[in-house]
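Structure provided below as structure tokens; questions to follow.
For this view, one protein chain was removed and the others were kept in their places.
== chain A ==
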Amino acid sequence: MKDSIYRSHVLICTGTGCVSSGANTLKESLEEELAANDLSGEIKIVETGCHGFCEKGPIMIVYPEGVFYCEVQSDDVAEIVEEHLLKGRTVERLLFKEPMTDEQIPSYQDIDFYKKQQRIALANCGQIDPEDIDEYIALGGYEAAGKVLTEMDPQEVVDTVKDAGLRGRGGGGFPTGLKWQFAKNSEGDKKYVICNADEGDPGAFMDRSILEGDPHRIIEGMLVAAYAIGADEGYVYVRAEYPLAIKRLEKAIEDAEEYGLLGENIFSSGFNFKLHIKKGAGAFVCGEETALMNSIEGKRGMPTPRPPYPAVRGLWGKPTNINNVETYANIPYIINEGADSFSAIGTEGSSGTKVFALTGKINNTGLVEVPMGTTLKEVIFEIGGGLGKGKKFKAVQTGGPSGGCLPEDYLDLPIDYDSLLDAGTMMGSGGMVVMDEDSCMVDVARFFLNFTQSESCGKCTPCREGTKRMLEILNRITDGEGKDGDIELLLELGEHIKSTSLCGLGQSAPNPVLSTIRYFRDEYEAHIHDHNCPAGVCSDLVSAYVIDEEACIGCGKCAKVCPVDAISGEIKSPFIIDPDVCIACGACEPECPVDAISQA
């Protein structure tokens, strides 16, 4: 095997994030440069999935040293080959620099962003070539499936998942073992398993990254679930906007079929399993399990009332188990390492880890996987590297558009299903948006409600009409036309929608509004009573700046800094600000040498 004389492996991330920053041309340049230096036979290029650090992409890791390079471009390739691959000298300028200390870190295990993480679902992401089934197998892949099919009976499998305490990672947090038990107990000659990879939350990309970076892990998780409940067919429902995830999953299914890991009589156990991919059309509500199954059946993606639950009457009326991508990604670990080892991670009621997509006003954005019970502060300040220069933390939003916002007092809150719910937000699928003092919480609430309102399928009245009313009130408040009693009305409508909507979309849509009223009520009051937006975001509530004609010496300095070109004039004669254009950013005020600018 020629393979084995490679002295070095160069891993290039070709996840969606890194491809968008140039990973494919980087790889081509590297191939050419290796060939030009007669190194192609010595150095192997491996394409991997996402490392979760897309912001610093394209990412390259050079083994055996394990040196982590970021923001690598084609121009850097000649130097990497000459210095590192030929002479063994690290190219220092491409190393990661800690935002807080400016320290250069050569090896990625030592970067704060990774040091505090514990990777189970993401264990292989960025470490293996997702299109090479052998690499997955080399790291112990499919051994959990092998063990289950040849050594365990279905009830033992269900019990193991129950004992592990795994809860669904798709939003609801329902105990996975219990869900499997229901599907197993349902009578039926035909059953299905489904993997929910619809991932509709704006900004979320953990499921996509797992599918792109380690697709066999999902196949294996589903295989175990299918055996446990007695299903012989499965679907992965992926949104069509994820072409790379679909392509890698297709390849993975093909390879697994070729190895006899999918198909008939797997591991000579007599167990058969066939797996299909179904591309989703991309509506947010299609991620809801009943809507999703309707969509697979070719009907409109609309929720239907539960019960009956999918475990009893699911896809085509047959008992069906549906889990999220990340939920399945934990299964091989639980089987291989045992329920106890899994439940030892995390907290009493929430075992294991959770993957978050960390975004917003924070230094290190990206995908992070941490044990449950890690505090918000640890994630935001230690892994995320804190907020941008000199900015003060204001709030963190968890749970995607259905979640809520928590203020600074809650930074020590341990992240688990129940503490988040108690605090008025939720785990959701793992979105985490950090906001600083420049964010207006009324505007944030309006943004999320606007999303859910436009995604409402319209089937039931509280959600369809109620969210529209709430949005109108919020629009009024941010336009400076808020009235006494608006806050109370929002609270009343919110509670009503939550308790009477048919599906999770409506039941959670008011959360961003309710939680911001709970923690930032003073901001609502300032908008309504003082016609003031304290963060300076709602432009109708802040008055334009004006120039005092008498005082102005016509130097023109103000006009240079105005971001919207609201200021005009001739040098040496008075300048004026167009009040309709001015967004009241205040940038011009300190520029004026004679203090001629003030807010009207």
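Simple rule for what comes next: contacts are C-beta pairs under 8 Å (C-beta built on N, C-alpha and C of every residue); 3 or more make two chains touch, one makes a residue touch a chain; residues count from 1.
Assume contacts and distances are computed from a predicted model.
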item	value
"Electron transfer flavoprotein subunit alpha", "Dipeptide/oligopeptide/nickel ABC transporter ATP-binding protein", "NADP-reducing hydrogenase subunit HndB" or "N-methylglutamate synthase subunit C" - which is the UniProt name of the missing chain	"NADP-reducing hydrogenase subunit HndB"
Contact partner of the left-out chain, one of A:182, A:259 or A:309	A:259
Of A:28, A:65, A:438 or A:578, the one touching the omitted chain in the full complex	A:65
Residues of chain A in contact with the chain not shown	3-9, 11, 42, 63-66, 83, 85-89, 107, 109, 127-128, 134-135, 137-140, 142-143, 146-147, 150-151, 259-261, 266-268
